[in-house]
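Reading through the structure tokens given below for one structure.
Complex shown without one protein chain; remaining protein chains in place.
So, chain A:
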Amino acid sequence: MLPALQMLSLQQQMVENLVIAKAREETLQQKMEEQWLQLQEAANRRFSSSMALTPEDQEQRSLYTAILKYEQDDLSTQCKSRLKQSPADLSLLSGLFSCLLSHHLGRCRHHCSLPHRSLLPLHNLSSMPLAAVPSTPVVEGGWPEPAATPQTPWESSFEDLEQFLASPEGWAPREPLAGLKTEMMLLEHLRGIVWDIHNAIDRLLSLMLLAFKRLNTATSKDQCPACLEEAFFPPLWALLLALYRSMHQLHEAALAHSMEQHWHAGTANMGLASRLLPPAIATQAGHHHDPVGCWGVRMWGWGVLLLPELMVPISSSRADNLLPILSYVVLQTGLPQLLAECAALEELIYEGYLTGEKGYCLTSLQSTLSYMESLQ
């Protein structure tokens, strides 16, 4: 009989545990609800509550509440305390941004998904495939689901996009742009997308500054857009680039032609003095060595604006030497799509960067490309 008794007491204990657990859960639930209310109050305090609420205000307020909630989770708190210790550390800042954008804040991601949505309809207009958009992020907390996009056109184009992403050089559009009208529509739509992106970034930025008061210093403000861009653009970049490439098809073809023509040009033809060459090339003059790694140009395009170590060789070269060096490097990369990439960067990056060092680097690359294009 002893085992049976034991069983019984064990069962009794389990029932008791269950009751206790349930009670605890309820308390916790209640506590969380209270917390949420408190956070909402805090958010209300942060914004003057007397004003009539525009939809933007409401959105910001609820986002702010979401951030407060999120701050109580471990990830952000860690980031924040580390940021407190070393506020000048750029990598921490970008870490914070990417974890904010990619993890918990479904609402933040809603902002990111805006440009995604507007990129989709383009597929119908453009000969470039633009379809492989990651499925719309899960939207938490009752945000309206993005309008369903028509399924038919993009099924077929997955192949195109895969092909394009796998080997952008060998990819040729299926059919040329159908006349001027399409081109105008494309341009119009592109303007809309650029506007959407600027808007989304502006909103995210002001939200970040709102949520993290520590960022409200001159240096942080300067760094914030870069960090935000770093987290914001990667999912969109392939699509945007495809679009810009289709807009710059003719220029790209001319540049590719010119690159081909001058592929065998010696360094002297580019006006490049041999003392300026990286050692590996100087010794093997005449051979087609890969200088790309030496100059870090393979990271150009998206990378150039974000990686300060790549800017050093550019802005610290004498202007008279710079263009010959860049011409040579661009020629060696054999990447005519740099043209479209620069155009995209120019329109999309934070305007404050355009007159600064990053803008100078971008301009130098652009002028090199247009110089190359003019060589025939």
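Note that a contact is a pair of C-beta atoms (placed from the backbone, for glycine too) under 8 Å apart; a residue touches a chain by one contact, two chains touch by 3 or more; residues count from 1.
We take it that contacts and distances are computed from a predicted model.
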(message) Missing chain, UniProt name, options "Presenilin", "Splicing factor subunit", "ubiquitinyl hydrolase 1" or "Ras-related protein Rab-21": which is it?
(response) "Ras-related protein Rab-21"
(message) Given that one chain is not shown, which residue among A:9, A:199, A:219 or A:261 touches it?
(response) A:199
(request) Determine which one of A:27, A:44 or A:355 touches the chain that has been left out. (result) A:355
(message) If the hidden chain were put back, which residues of chain A would touch it?
(response) 47-48, 51, 54, 56-57, 59-60, 195, 198-199, 202-203, 205-206, 209-210, 216, 221, 271, 314-323, 351-352, 354-357, 360-361, 363-364, 366-367, 370-371, 374
